[in-house]
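Rest of the complex left out; these chains stay put.
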Amino acid sequence: MTDLLYSDVEESLRSSVRGALGRVTDSARVAALYDDPDADTSAVWSAVAGDLGLAGLLVPGEWGGVGAGAREVAVVLEELGRTVAPVPFLESAVIATTALLELESDVVASLADGGQRGVLVLPWSARAGAWTATEGGAVTPVAGALGADLFLVPTLVGGTVQLVLHESATVDPITSLDMSRPLAAVTPTGEGRVLAKGDAAVAAVDAALAAGAALLASEQVGLAQWCLETTVEYAKTRVQFARPIGSFQAIKHRLADLYLEVAQAQAAARYAADTLATGDADAPVAQAVAQSYCSDVAVHAAEEALQLHGGIGMTWEHAIHLYLKRAKSDQLALGTPAAHRADLAGLVDLPQH
Amino acid sequence: MTDVRAEVAALLARFDLETVDPVEFLGARFDAGLAWVHFPVGRGGLDRPRDEQQVVEQLLAEAGAPAPDLGRNSIGIGMAAPTLIAFGTPEQQDRYLRPLFTCEEIWCQLFSEPGAGSDLAGVATKAVLDGDTWIVNGQKVWTSGAQNAQRAILVARTDPTVVKHAGLSYFVVDMADPGVDVRPLRQITGEAEFNEVFLNDVRVPDADRVGAVGAGWRVATTTLNNERVAIGSGAEREAGQIGIVTERWRNDPSVRSSAEHDRLMSWWVETEVTRLAGERLRQQLAVGQPGPESSAMKLAFAQQAQQISGFALELDPDAGLQYDDWTMVRTVSASFLGRGPGFRYLRAKGNSIEGGTSEIMRNVVSERVLGLPADHRPDKGVPFNEVPR
């Protein structure tokens, strides 16, 4: 069985990331993005990708990366989820990076040091085995495109999928449910350079989306943990009817159920990260399980957090709404839970008919 | 004996509905006793049975007569008016009812507080008598329409040395008082549908107290009982959030998936049985068996609105990832369905909080419908100012 715990190195990484994020972002800065989508968030990218060098976590040393793996990336994503950090780490340092690594393209070096950001130009709802290459025209809605430098565009040319690298594109912002991960309509411009064709291109895109799905689960776990912890603390201090609301048994039992969900989501996300890291044959199953489960847990955690905070949870001034919007968007991102369960059915030989 | 049909006919005969000024017409309607036929003569009514009001409303609607703006003045017409009739002095009734009905004066409600959410009687806003004027200080929240209101109904603590329910009094407040500070309260949808209202040395004449000093809880309960919980979302099948989803499913095969189909049908069945149960409850109420059962309907309505609006986003992920507009606007009345799918999802989260949380609804059902024992209440019998907070 794989190691589902966190190593000391991973905990130390967590603590660096948490410290850095604490210095460069907070919920007020995230909330400001809803009124001013152009507010400057470059400090978050700089801190995560530049100062800590995390953009290169997945990239081997020979291409300027750290040569760590998916387990470490998962820890970073847990922390990004905990803070709803406005940073395209998953989009560039995981998804685009994985596509390039899969093709053994040295372009990955320009992403590894955080100097440039890459994006896989597909709708954010795409998942491995379920996406369509563009035949030209805008692709929408794409996450991670605003501020990106390198556009990896799955393109259909004469019936064959090509993965084309563009260095420029028209990027039209889209008002997003989750403004901390803003979406855009992307129309690549310029000639572009073909990185791969046919099966190789398809395999690179599928690998990128699979890695994204596997590791999005850790972002969802971090988010759900924040919701659970914040709500438990609130329940201990909020007094109604002369008692902390956390002493009411119905509240207690719901939080106990939520704890169970979060604990299970954590195990599922760890398993997905570990099997991805080791190239385990069970990785596709682990990813489908983690995405279908963690997506719903994150949404449930945010919804319970809002409800148990009562009226204050419905207000703009409390941070919960940022988590709810991220959780709901994450549920739709990279394949819905039902879609991943359908994929899983094929993997474990449980056909529909 | 008065025949309300004849009275309506007589009223209508006096006006050209094409050109009439709404305020003038509503004033005349009030004076004719057709505002609330069950109210006393001279106070907007005719001392008739309550159910005749339905006849009046129907005849006037058929004729296309101007109606009071319930969107803007639901608090005034739905809640303040019946409370004033039950507890107000003759002077209060004479002064307030007519302009309230004509919507020349819009009302809002100053009950909820940050510290008194589900614990409605835990109001901390203080009113201290100074001569014949009450000086009010405190903070209220979730006040819809406060920015447009001329009057407010207020519950404040006039005696902190007795148990919480016993120390409250009920007032009519002039919103033009310089001590009233209304600030928009933005919600997670981006809109500010409600306000916070800060009360700083607001002066309320004792003549504007409704009911006895210390009787505020009883008066407020009358008000809240008139905050009729809409049972379900109406009598039509596929009303509300489910209707939006089914329409999409029927018209757009691209959102259909066999994995989601049974879930869709389960929600269809859930909303249909809630509709039927709501209809059954209405039939029971009509034959005189009212009760706290409507709390259970509110519970079902909130669950369905929230779950189905979330499900709708999953059916069309690329649309669900987007939002129509985050611009902060102040709205006058609640819109649950009027905007995009993301708005509907977020706004529905309030359905299980506003008007009593789902947790409180479950308490009500378990104690008042099923007769289960109350939970432990450490503040029972303890003076308000000795309760730990």
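Lettered A and B in written order, each chain numbered from 1.
Definition applied: a contact is a pair of C-beta atoms (placed from the backbone, for glycine too) under 8 Å apart; a residue touches a chain by one contact, two chains touch by 3 or more.
Everything quoted here is computed from the prediction, not taken from an experiment.
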Chain-type multiplicity across the complete file: A x2, B x2
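As a convention for this text, only the chains that are shown with their structure count from here on.
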Rounded Å distance, subunit A centre to subunit B centre (Cα mean): 41
Partner subunit B, residues of subunit A touching it in the complex: 34-35, 123-125, 140-141, 174-179, 183, 239-243, 248, 250-251, 299, 303, 306-307, 310-317, 320-321, 324-325, 328-329, 331-333, 336-339, 341-342, 352
Partner subunit A, residues of subunit B touching it in the complex: 112, 114, 117-119, 122, 141-142, 185-188, 190, 257-260, 263, 306, 310, 313-314, 317-318, 320-326, 328, 342, 345-346, 349-350, 352-354, 357-359, 362, 375-379, 382, 387-389
